[in-house]
Structures are given as C-alpha cells and as structure tokens.
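Got a structure for you, written out below as structure tokens; questions coming shortly.
Note that one protein chain is taken out, while the other chains of the complex remain in position.
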C-alpha cells in the first residue's frame, strides 16, 4: 500500500499536471521537488505531533504513508497555482502548508476524534480550499496574456492520462492504506473501487451531453473520473455498502463535470480565482461531499450492521470516547469539515500574503505556463 | 496481485492500443470507459453465478480480480475493432460479452471442471475469437479510405511500449493471481516469467529475420513479446517446469511474429477480417496453444511428480471428481477449448449482428482511426 500511495504522489499528481503544452517539465519536476521536500518536513512535523519519545522520533512505514498523505494536500494546492509561481514560492508554500496540515490533522483526529482514513477532509477539502485561497490572493489580472499557452497538445494529454490512470487505479489503496487491517481495509478498498467505477460512467455521459455536438472533453476524463475516490474518502471504511458507493461515485462524477463546464469559468471571471487544474471540481467539491457522506454514514451506524465489537472498533469508541453515540460522532465529523475549511481559508490567506511579497522571483504574466523561464529547454 | 492485474487492464491494454497516430484518446479513453463499465457488470454477473447468498452478493478482493479478468477479455476484443466503432457500440458489446464470458466460464470451471488459472481459454481464446467474429460481421469494405491514419508515429509507439512493458512485467501476477496460495502460485509466476523471457528473444530474432534489411518492427516488439504469457495461461500453475516454459514461450513468440507478417494481411484480404491490433496473433493463436499445452500437461500429470496430496490439490480431484484420471482431465481440458471457440463464434456472430444495426452512430469509413469524431481535439 505504501508503494501505491508513493506512485500516486509522484507519478499520479506529477503527470496529471503535464497536460499544459509548454509546462510539462515544471509540472512533473516541481511536483517532484515539493513532494521530496514536503515528505521530509512532514516526517519531522508528524513525528513531533504523534511519535515523539525520549527526544527521538520513531519512524515506521506508517509514518512514510502519512508523510505522503500530507504531501498529497500540497500537490492538490499546487494544481491551483500551476504555472504561475516560482520554485522558491512552492517551497515556501510547502513549508507552511505541511505545518498547517499537521495542526489541522491533529485537531481533527486527536481532539475531535474524527474518522477520516482517506482524507476527504484533511487532505482534499483542506488542500483544495487552501490552494484556492492562495491563488485568489495571487490573482493575476493580465493572465490572458499567456492564454495561448494554457491549453494542451495531443501528446501532453496522453501524458496526463498516465497520471489519471495511476491515481484512479491506486485510489483503493490510498483510501485503505491506514485503515485497520482486516475488515475495515477490505471494505475501504471495495467501496472505493465501486465509487470510482461508477464515477467514470457519469463523467463520460455528462462530458458528452454538456458539449456541443456531443464530443468528449479530455479535461473531464482526466479529472472528473477521480472525484469518486475523493467523495468516499471518509466513508469508505464504514458500512457505506457497494450500492451506496455506486450512488456517491455517480453523483460526484456529475458534480465534478458540471464544475468544469460552469463553475471554473465563473470562479475566474467573477471571484478572480484562477484555478489552473480545476482543483475546485476534482478536490474541493468532492471533498465536501466526502465529508458530508462520512458524517451521515457515521450518524447512521448501528450495532446491528457492524456487530457489537466491530462497531466499537470501527469508530474507536474506547476510553474517554466510550459514551459517544453515532449521532454525536456524526456531529463531530461535521465539525471536522468546518474546522478544515476555516484552517484552509485562514492559512491560505496568510500564506498567499507571504507569497505575494515581491522577493520570490515569480514570472511575469506573459511568461506563465512556460517552462523556458525556469528550465533549459 | 489485484493491483497488478488492475494496472494491466487500465494502463497495459489502454496504452498498448495508443500506437495509432490519431486515436490515442480513443484507445486509452474508451478502454477506460468499457473497463469501468465492465467491472461493475461483471461483479453482478459473477456474483449471481458464484457468490450469491440470501439475496445478497458477497464481494471480496478475489471477486475484484475475477471482474478484472472478465473485462480483460473485452479489452482483447476491443483490439480487433479499435478505431471503427462508437463508444455506444463498445458499451453494448461489453454488456453482452461480459454475460457470455460468465456463462462460458461457468461451463468450463464448474461443469467441465477444467483448470484455467491464467485464462488461456476463458479470457484469451474466447475474447479473441469473439472479437474477430464481431469485426468480421462489421466488415468495412472501404476502410482503405482511412489507411493513412492506421499507422503510428514515433511518440505513439513509445506510449504503446508503456502498455507492453506493464503487461509483460505483471503477467506473472496475472497468471498466478487466482492460483492456490503456496506452491501453485509460485510455480505459476516462475513458469510465466520464463516463458515471457524466452518469447522476447524469439520475437526479436524473427522480427529481424522476416524484414527486408533485417530491421526490427515495433509492432512485433509491442505485441508478440507478450504471447509467451498467453501461451502458458492454463499450464503455468501445473508442473510445466521452467524448461517446458522456455520452449512454449519460444514457440509462441515465433508463431505470433509470423502471424503479424503473414496471417494478418491474409485474414484481411481473403477472409475480410480487419484486425486493427492483430489480436489473432497476440491472443487467439497463443490462447489455443495455451489450451492445448494445458491439456497435454494435465494429461501427463503423475503422482510421482506432484506428490500424492499435491496431485489431488492441483486438479481438485475431490468429491464427485475423485475418480478422474489425468488423461480424462486432459480430455475435458480439450473440450474446454472447443466450448470456448463455439461460444466465441456464436456469441460474436449475434453481438456483431446487433452492432451492425444502423442505430449506434458509428463513424463513416473515412473517419475511422480518428479521435476528432468523438473527442474535442
């Protein structure tokens, strides 16, 4: 499972963003840079929060997975500002975002005692709204000067499909990587698999329906097909059932495709949010769906369905939490969404402000989405 | 093993078919669509046949692997009609083929009690002859109008090599995924590995020998190198021995390469079978070889070689089958080949007839092998 998550971060996210015709080096290279930096910093941060003993950080394979998860949220935010920032800005953003991620995760998992194995809230909702806030602060009014470079070419879209497929195939491992071994892990993989499969069908159908002449749009296939994995991130390890997963996956594919067609242009023209990869459609909205579905599934849990022991184990209703009822747990899950959103908006605003300082060497508007600025081409 | 098979279906088959210069989106995108649809339908079909209890389908990871296998046979058939059908036609074909696959598999594994862990008969022979029959029925006399688009360009061949290598590397997992844990699984992986390695050498040698000027042909390297995996699909878990595997792999590489050079043009000009990817060479003939080698290996089994317990376990000679002898088993294995062929021809003819109805919106002959018809390019 660790290697699968590792592939998702470096090949999945890296190649997913190579769709831009002149920014393939930056997409895969800067993703490599920030992820390699981020996992080191995340190992330290999460070590201090979770596995610090006698002045030493204990590291095991689970810590490596958690570091990858943390970096996943940075990769998501990178999608919003792709092509518009310098590598130094990315490193600075990574430094702060990893820190905030760890704080947010600590609040959710340890203080609110929320379940979020696949990270709908901690990774996707937080990462996406953080990135969207940063790109809002860094708004570039003259970005249409590089509009001609913001498209794809035939082969760049095929490279991006490598990223899409690896994310899609390994998402069951992502959502189940840190679930309890045994039942919860199997449930998680199977629910995610069903949700993703359903999501592909609704994405294709709506992509075709929403275009003139019924043609498919590669942007939707590359991105919206993955929304099904995001939308079951919280609930996959719970008793969502395969049928429930199919429904959630179908809905998230529709929402995400609609987002690419209607929301992204609206966000850019009205709210001045320039979202290069459309992370609002792939991570933000499906992440919220995932958080809400998770809260409902938790609130609807009964001992009948999970079995007495399975019920306690599924939600860790032990120690100080042994009096928690499912409906209270559902309330805490909902609170987790709100906390993640607040952390994302506040953190994104501060970090965006820092990145706006004119000391980081970012490119002029006409040089955005252009590898030639930072790479020997 | 599940993730390996998953990668083979989505990345392996998807990218293997991107060799066409103007049909990369269709290859990888429609493969994605039909596979995502097919695994859902296959989960239901196989659930009804094999794991239906108290009105519910029980799903475990083995079911997901079986669904991937079933979809594998659809991906194979897709190779024959690649570039000539609409996405709607593909979905219709998937619907019927998954159903027929499940019936055929039920007859072979449950009624005939045949061993076929790597699916030489159920997946390759059935899938390939099904697809070849469909493409025969859908024969397009004016296809030479799009002949200029039926070739590859330099980078499309490299994308296809991604597919080839993933299929090649993970084939040992494919053939051993549903073998009994322990000895049979190890045997299966090692035999497949040996067969594939030998196959690469004979493919390269014959590709060079059969061309003028001794140059290698990328089509052979992309495809015929995989025939060794197909040809040991049935027998890999049996006592084929590494030397036996090397021989089978060598032969299948030669047969497959000869097929590309001589059979494919013959099939097209004389039998009106337009086989875009040459699945007759990669799946049909090696699948038959695999079925025959399996029948012989089963018939030649003795308690000396397997050990008394291993012998019974290898062929499941328990219950009503405890009086079966190896030679009788060999006969049933041979019957399995015949049943698979009959199912493929009959099923392919019916489904081909349905797909020929003028209601599915397929492209005109001059628009075949062209992404622009179904995709925003």
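Things worth noting here:
Going by the order they are written in, the chains are A and B; count residues from 1 in each one.
Convention: a residue touches a chain if its C-beta (ideal position, glycine included) is under 8 Å from a C-beta of that chain, and two chains touch if they have at least 3 such contacts.
Everything numeric in this text was worked out from a predicted model, so none of it was measured.
Note that of A:1, A:16, A:39 or A:194, the residue touching the chain absent from this view is A:39. Here one chain is not drawn; of B:157, B:237, B:275 or B:371, the residue touching it is B:157.
Residue B:215 is the one among B:215, B:270 or B:308 that touches the chain not shown.
Within the full complex, the residue among B:92, B:201, B:335 or B:377 touching the omitted chain is B:201. Taking the whole complex into account, chain B touches the unshown chain at residues 4, 154-155, 157-158, 161-162, 165-166, 168-170, 173, 186, 189-190, 193-194, 196-198, 200-201, 204, 211, 215-218, 221, 225, 242, 246. The missing chain lies against chain A, touching residues 3, 6-7, 10-11, 14-15, 18, 24-25, 28-29, 32-33, 36-37, 39-40, 43, 59-61, 64, 87, 155, 159, 162, 374-377.
As a working rule, only the chains that are shown with their structure count from here on.
If each chain is reduced to the centroid of its CA atoms, chain A and chain B end up 36 Å from each other.
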